[in-house]
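Dumping the structure here so I can ask a few things about it.
What you see is the complex with one protein chain gone and the rest in place.
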Amino acid sequence: MITQMQVRASRPERLDRVLAVESLDASYGGKPALKDVTMDVYENLVTAVIGPSGCGKSTFIRCLNRMNDLIPSFSQTGTIRYHGQDITGSDVDPVAIRRHIGMVFQRPNPFPKSIYDNVAWGCKVLGMRDNLGDRVERALTQAALWDEVKDRLKASALSLSGGQQQRLCIARAIAVEPDVVLMDEPASALDPIATGAIEQLMHDLKQDYSFVIVTHNMQQAARVADMTAFFSISRGEEGERWGELVEYAPTETIFTNPSDKRTEDYVTGRFG
Amino acid sequence: MQAAESPRLSDRRFRAGDAALQLVAGAAALAACVVVGLIVWKVIAGSLPSIRAYGVHFVWRVAWNPVLGHEVYGAGSFLFGTAVTSLVALLLAAPLAIGVALFLTELAPRFLRGPVTALVETLAAIPSVVIGLWGILVLGPVLRDHVEPALHSALGFIPLFGPASSSGSSVFTAIVVLTIMILPIVSSISRELFLGVPRELREGALALGTTRWEMVRGVVLPYARSGIAAAMILGLGRAIGEAIAVSQVIGSVVGIHWSLFSGGDTLGSKIAESYQGGTTKLQVASLIYLGLILLVFSLLMNVAAQWIVRRGARRQGVGTNRGALG
Partner (left out) sequence: MSSHGITRADVQAVNLPRRRIVNSAMELLAWLAAAIAVAALFVVVWSVVKRGAPALNLDLLTKTPVQFALGPVKQGLANAFAGSLVLVGLATLMTVPVGILIAVYLTEYAAPSVRSAVSLALDILNGVPAIVIAIFVYGLFVVGRGQSGWAGSFALACLMLPLVTRSTMEVLLLVPGSLREASLGLGVPRWRTTLSIVLPQTLGGIVTGTVLAVARVAGETAPLLFTSSIVGTQVSWSPSHALQSIPVAIYELSESPDPADHARAWAAATVLLAFILCTSLAARWLATRGRRRLSTSR
């Protein structure tokens, strides 16, 4: 399996590009956060985004599903193409994008509804009302949560443990059948066992979805990702800091044979 | 030895000071409690002659005749008036208030938020007598001349919309006035509730690809549900207790009339109208009996609002520390 992935990843031009980022600049209220990011996200792979804190990883991933639109001071330039169509324009409706590019957040944020309703609500609203029960069951099964909750679907989602809640959020996200699932440090608030469960999830679901995961944990990236993007902080003359994409390559290359010295310093723990 | 002596002397003085402050402050706190008890006692005591004469039947008897020799009193007519005016006003004000609160928390551009919030709060600051003045001299005539005839001709088959009032003073005018008065209360509490919805819940919904309204309906409103219910009850309590503005515009008519355009009276407005003095002791006691019913209702509303908030908080697993809302 790993060899196959390695082979596929080392010839990325053979794979379909699901997201193509080109010259992305992002800033908050004039202060730059990201500069000149260009990279492609490939289909049915797990792509990790790593780097020291403050390097703009979260900002980057939130650009991919237009979540930064919610922040009034935010602005960006550059293009992001989803299957060839630019999704950055103001004429593009974020609502349409987000059902194809879903997101799981750092801290589990289940709705104050029952377990069943948490997963079903998105489907209902988005118009996927047929076989709702089956959809919910499939999503919970894919999220490796079904066996644990199948007897108490009507219980409040808040009665679940942290790890279970996060898996519920994953189920909720995949219930609406997205293409890409963005994950912003999904396991940072969880214990190692729950973290392992989520990593296994990503591995098992890769064939159906494409994952982009932000993580501050290098070992997690090494375990789980096919491609890894390393962001680092650059400084300007007047002391401004922003994030830049330093290197983007198959994970094994990043960790064993990085081309950029900054990447090497980071993964060998010399800083960050 | 000297040094050890003086602290002991001063100790007694200091402790006296502490005891004095605690005593005086405690007396003040006690006085507040006593006042509340006195209110209940005085209202019950003042209404006793009427309670003895009519018992609990007073509450639903529809009659009010102060003419000597034919005296009979009952609260039924005013209970009906209070119920109709307050409930319909709440029915009108609550959606408006929630709409205003949603506007302020979700839709308004930054520069509008502060000013519009301040303007809606200013609406609450207008004294009821001024709104009543406007109601009699401005709103009433407009309703009488334009709105009521139109509604009567369009919907006259429904008994609610009878012939237009002759003076502009009617239950309908009172309802409009009360709606204006309770709108700010419900709106400001709702606004705080919506601001308190955690950002991550909102983002979780939007990340699924829902529109903003779907997010509000699916996450924000359910989250704030119990708080909104409490806000509505507080608004209802305010409407029930409003005596001045209602007495100015409601037309002071006894009896149960189904048309909104006829005159009427509420518990509060009947009491206010009689401030010049009653004719007999029984009438005065009956008026105070009306006040007793009013007091019971507002206490019940208060308790209900607190209970709803506490139950909602428990369901969500958070603690609340609101002594009085608003």
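Note that the chains take the letters A and B in the order they are written out, and that residue 1 is the start of every chain.
By definition in this document, contacts are C-beta pairs under 8 Å (C-beta built on N, C-alpha and C of every residue); 3 or more make two chains touch, one makes a residue touch a chain.
Everything numeric here is computed off the predicted structure, so don't read it as measured data.
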### Message
Touch partners of the unshown chain, restricted to the chains that are shown, please.
### Response
A, B
### Sole residue of B:L90, B:L294 or B:I308 that reaches the chain not shown, by the stated touch rule
B:L294
### Query
Looking at A:F60, A:Y116 or A:Y209, which makes contact with the chain not pictured?
A:Y209
### Query
Looking at the whole complex, which of B:L21, B:L155, B:L195 or B:I256 touches the chain that is not displayed?
B:L21
### Message
Among A:R99, A:K113 or A:R223, which one touches the chain that has been omitted from the display?
### Response
A:R99
### Summary
Hidden partner sits against chain A at residues 16, 18, 43-44, 82-85, 93, 95-96, 99-100, 125-128, 176-177, 179, 207-210
### Message
For chain B, which positions touch the chain that isn't shown here?
### Response
14-15, 17-18, 20-22, 24-29, 31-33, 35-36, 38-39, 42-43, 45-46, 95-100, 102-104, 106-108, 116, 119-120, 122-123, 125-134, 136-138, 180, 183-184, 187, 211-214, 216, 237, 240-244, 248, 268, 271-272, 275-276, 287-288, 291, 294-295, 298-299, 301-302, 323-324
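Convention: only the chains that are shown with their structure count from here on.
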### Task
Mind checking the centre-to-centre distance between chain A and chain B? Centres are C-alpha means, answer in whole Å.
50
## Note on the structure
Listed in rising order, the residues of chain A that touch chain B in the complex are 65, 67, 70, 72, 95-100, 102-103, 105, 107, 109-113, 121-122, 125-126, 158, 169, 172-173, 176
## Note on the structure
Touching chain A in the complex, chain B uses residues 110, 198, 200-201, 203-211, 214, 218-219, 222-223, 316-317
